[in-house]
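Supplied in structure tokens, the structure appears directly below.
Every protein chain of the complex appears in place save one, which is left out.
For subunit A:
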Amino acid sequence: MVRRDEFVLNVELSAEPGEVIVLLGPNGAGKSTLLEVLAGVLRPDTGRISVAGVLLDDTARRLHVDKARRRVGFVVQDYLLFPHMNVVENVAFGLRARGMRREHAQSHAIAWLERMGLEGFERRKPRELSGGQAQRVALARSLIVDPRLLLLDEPLAALDAGSRPKVRAELRRHLESYPGCTIVVTHDPIEAMLLATRVVVLESGEIVQDGTPSELARHPRTEYVARLVGLNLLRGTASGTVVEVGPHAVVAVAREVSGAVYVAFPPHAVTISTDRPVGSARNVWPGRVTDVEAHGDLVRLTIDGTVPMLADVTPVAVADLGLGPGSDVWASVKASEVTVYPA
């Protein structure tokens, strides 16, 4: 646990070797702070950190392994290559710091650069590299010392959108061949889905969700995650096939459940009409449009009412119904479109 003024980071997390954990969360959730604590740059106020069977921090026993002796690889957003050293010297730095002779360290470094597909860049200075190349050099520099744990803070944020997919694919390949556990911080859901074997969502210093990427995408547990994966999320109490999500607001679901549950449905499952519909849909709620914006080739409506939600409708529907901010509408969703899972 780390306290810093008003902010408290309180996290309990254990990971298996070979796992790629993506830490996802809004700005200020404590993702980077968690990495700094793991890297030993910050000391926890209370708690224990052990990596690969080695205790690195234990406040109860006043134990703190210095950042230089933790063997925790830490690659940050702007990579922090040493600007006055060339690529080989950068990669060999960790080995040199451990007392390895220069020629030896450099031949190791050259082997790592080959592995990273960076032959021919040995004598370049960091400023002569593209973002993707710099990232691979930073990765090689961290991996060459055989870290017990690898930390990546926003590894793709410094890249331009054009080169991101390619670098992301390369990064994924390199992480797959790394035997230890990797923790990646990001706030990009696509990055999380593609890199992670497990996603941990952090909000205001607490873990709010922990699971595989597909679990996360299907069963979000917070508003933040629901927005990221594009779902409307409600929480309520179920009995039978009805979930009470608020005063005078119920959602009908397709299977029988009971107790506290989450209810999720995608915005495109919402049908909008200006008159109360008389179809088969059992979920019909009145509401008022508060915002209208383009969303891909659809139009996304923000609807306020007994059940607030986002609804994606076609531009034709918007025109035919004459929708705009302030329009009173009826929103309906088929029970079969609603996912329900225990809270």
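Assume contacts are C-beta pairs under 8 Å (C-beta built on N, C-alpha and C of every residue); 3 or more make two chains touch, one makes a residue touch a chain; residues count from 1.
To be clear about the criterion, contacts and distances are computed from a predicted model.
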- Query: UniProt names the one chain left off this complex as which of "Phosphonate transport system ATP-binding protein", "ABC transporter permease", "Probable glycine dehydrogenase (decarboxylating) subunit 2" or "Aromatic ring-hydroxylating dioxygenase subunit alpha"?
  - Reply: "ABC transporter permease"
- Item | Candidates A:V41, A:A111, A:I190 or A:A260 - the one touching the absent chain | A:V41
- Query: Pick from A:A29, A:V76, A:L216 or A:L233: which residue touches the chain that isn't shown?
  - Reply: A:V76
- Of the residues listed, A:R62, A:R101, A:R127 or A:R276, which one is in contact with the missing chain? A:R127
- Selected residue (touches chain absent from view) among A:A15, A:I110, A:V145 or A:L321: A:V145
- On subunit A, the omitted chain is touched by residues 39-41, 67-74, 76, 80, 82-84, 93-94, 97-98, 120, 125, 127-130, 132-133, 141-142, 145, 163
